[in-house]
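Only a single protein chain was left out; the remaining protein chains are all shown in position.
In order of appearance the chains are A and B, and numbering begins at 1 in each one.
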Amino acid sequence: MEMVANFISDVSANPLFYLLAFVTIASALCVVTLKNIFHSALCLILTLFSVAGLYILLHAEFLAVAQVLIYVGAVSILLIFAIMLTSQLASRKIVQSNEQVTVAIFVCFLFLLVSIGSLFNTYWNGINAPLPDNNILTIGILLMTDYVLPFEVVSIVMLAALIGAIVLAREERS
Amino acid sequence: MASYAAVLIFLLLGIGLVLVTFFTARLIRPSNPYKEKNQTYECGERPFGDSWVQFNNRFYIFALLFVIFDVEVVFLFPWAVAFNQLGLFALIEMVIFIVILVFGLVYAWKKGVLKWV
Partner (left out) sequence: MTLTALAITAMIKVIVIISVALLGVAYSTYLERRLLGILQHRIGPIYAGPYGLLQPIADAVKLIFKEDFIPDNVERVTYTLAPVIMFIPALLTFAVIPVGDTITIMGHEIELVISDLNIGILYVFAITSLGVYGIVLAGWSSGSKYSLLGGIRSSAQMISYEIAYGLSIIGVVLLAGTLSLQELVAQQESFFSWYVFRQPVAFILFVVCAVAETNRAPFDLPEAEAELVAGYLTEYSSMKYAMFFMGEYANMLAVSSVATTIFLGGWQGPFLPPVLWFVIKVFLCMCVYIWIRATLPRFRYDQLMNFGWKVLFPLALLNTMVTALIKVL
């Protein structure tokens, strides 16, 4: 409990944190409220970008760059391509809520409870210890030793995604 | 952290510069829009149909291929930095990782997804 308090006071001393947190939340709200789906996608990019900023505040440089490269630079492009390729979507106004809005709010609330629960149950010890100066080196070594199995599994997951997409695309054409 | 602060200053100054340029241009340039001038350019003809036309979904496959191999490249960076301390074992692990992904590329190649018609 004390660790959580320490950690929060440490980060909250930085005014940039509030700015980034505000941008993250505001743009995330725009994602689910804007009427134009392309604008929603752009706001999502801003959200992902400010999360990268938060990573930098936490001294997780590699994570921040990976966030920009993978989420901002690649996944969002995929998303935008999907919107652009669906001609019906591009110019039409969309309604973001439907009759299941109450269920959605309930599920979101549940998720919030789980998040808060895990926040207080996590062992935060060591969070105040400084990260190694060159943390990409440490990540590289750990990836090849302790976490080699998850690392290899990642490639299989991505292969499955790729083959799935190819099969879908081919079905559509024939 | 200080080094990122410098990048932030750089970013802010860059944006400021762009804003100043746009604002100055706004002050001094003429403005005389009328209906014909503001039409979408279509080689002098009247524009027809919706501008947001349907695309070949092959573009989407390329974007997906890009996402997957981009993740691979991001994984390669820490591996390359740490390679000095790791040696042969790390090379074998990475070769397995890459071979699995290259299998995906070969599959796409053989299925003709990489071919533009």
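Here is the rule we go by: a residue touches a chain if its C-beta (ideal position, glycine included) is under 8 Å from a C-beta of that chain, and two chains touch if they have at least 3 such contacts.
Worth saying up front: this structure is predicted, and the values here are computed from it rather than measured.
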Which one, A:Val72, A:Met144 or A:Met158, makes contact with the chain that was left out? A:Val72
What residue numbers in chain A mark contact with the hidden partner chain? 38-39, 42, 45, 61-62, 65, 68-69, 72-74, 77, 80-81, 84, 90, 133-136
To test your reading of the contact rule: which positions on chain B touch the chain that is missing from view? 2-7, 9-11, 13-15, 17-18, 21-22, 24-26, 28-33, 37-43, 47, 51-53, 55, 59, 62-63, 65-66, 69-70, 73, 76-77, 80-81, 83-84, 87-88, 91, 94-95, 98, 102, 105, 109, 114-117
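Just so it is clear, only the chains that are shown with their structure count from here on.
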Using the average of all C-alpha atoms in each chain as its centre, how far is it in Å between chain A and chain B? 18
Within the complex, which stretch of chain A touches chain B? 56-57, 59, 62, 66, 69-70, 73-75, 77-78, 81-82, 84-85, 87, 90-91, 136-137, 139-141, 143-145, 148, 151-152, 154-156, 158-159, 161-163, 165-166, 169-170, 172-173
Sites on chain B touched by chain A in the complex: 1, 4, 50-61, 63-68, 70-75, 77-83, 85-86, 89-90, 93-94, 96-98, 100-101, 103-104, 107-108, 111, 113
